[in-house]
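Here the complex is missing a single protein chain, while all its other protein chains stay put.
Here is chain A:
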Amino acid sequence: MADYCSDDNRLNLKVVFYGPALSGKTTNLMQLHTLLMPERKGELMVLETRDDRTLFFDMLPIGLRGSSGLDLRLKLYTVPGQVQHDSTRKAVLSRADGIIFVADSLSAQQDNNAIAFGNLEENLEKVGLDIEALPLVIQFNKRDMADIVAEDVLQERWGPTPWSPLQMASAINGTGVVDTFRALLDRLYSVADNEFRLAERHGIDRAAFVDRLSAGDAHAPV
């Protein structure tokens, strides 16, 4: 749940990278840390075990300031994908404002994708969030690999859902990562503007919101 504090004119938003274990959530976040050059960017916190698996979560805070002096912060979290960390996943998921579901494109991983998506639906319900109302983008990662499900098959399969079109990515190469993030920002803006009048009160329109939060070396900050 977005958290606006009028005393310091500060708005906190939370985006969670969800998905099965090893689908590339942490890689997505590390790439964003490398690729993005928003106005404000904090330290990337990676909390992993020795075998590189996310134990608790990873977190990257970024932010911008509105013309009203609004201090807008976006915290990006990943969850641990392994089944046994469900209670951690739930704790990270609670009060989320947007979800990026990182699915694994490998044919052999489709069952795990489905299980993880079911788990997301279940946990959203448990933490009191409505999947229909929540900005959610689905990314199919690891497009660089062999033995993956073809894109047109995936797009067709997900076509009738509210989360179409899907984002394709190869996080390890950094492709599709920023596009996925921008797609999420776009959906997130609709909800946040509706609730906090970002354009009206703080001078942040949709393009500013998306561009400035996803500004990178390629799109130098305005």
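Operating definition for what follows: contacts are C-beta pairs under 8 Å (C-beta built on N, C-alpha and C of every residue); 3 or more make two chains touch, one makes a residue touch a chain; residues count from 1.
As a working rule, contacts and distances are computed from a predicted model.
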| item | value |
| --- | --- |
| Protein that the absent chain corresponds to, by UniProt name, given "Peptide/nickel transport system permease protein", "histidine kinase", "DNA-binding protein" or "Sarcosine oxidase subunit beta" | "histidine kinase" |
| Residue among A:F56, A:F101 or A:F117 that touches the chain left out of view | A:F56 |
| Residue in contact with the excluded chain [from A:N9, A:T88, A:Q110 or A:T175] | A:T88 |
| Which residue of A:L47, A:V83 or A:A207 touches the chain not shown here | A:L47 |
| Missing-partner contacts on chain A, residue numbers | 14, 40, 42-43, 45, 47, 55-57, 59, 61-63, 73, 75, 77, 87-88, 90-92, 94-95 |
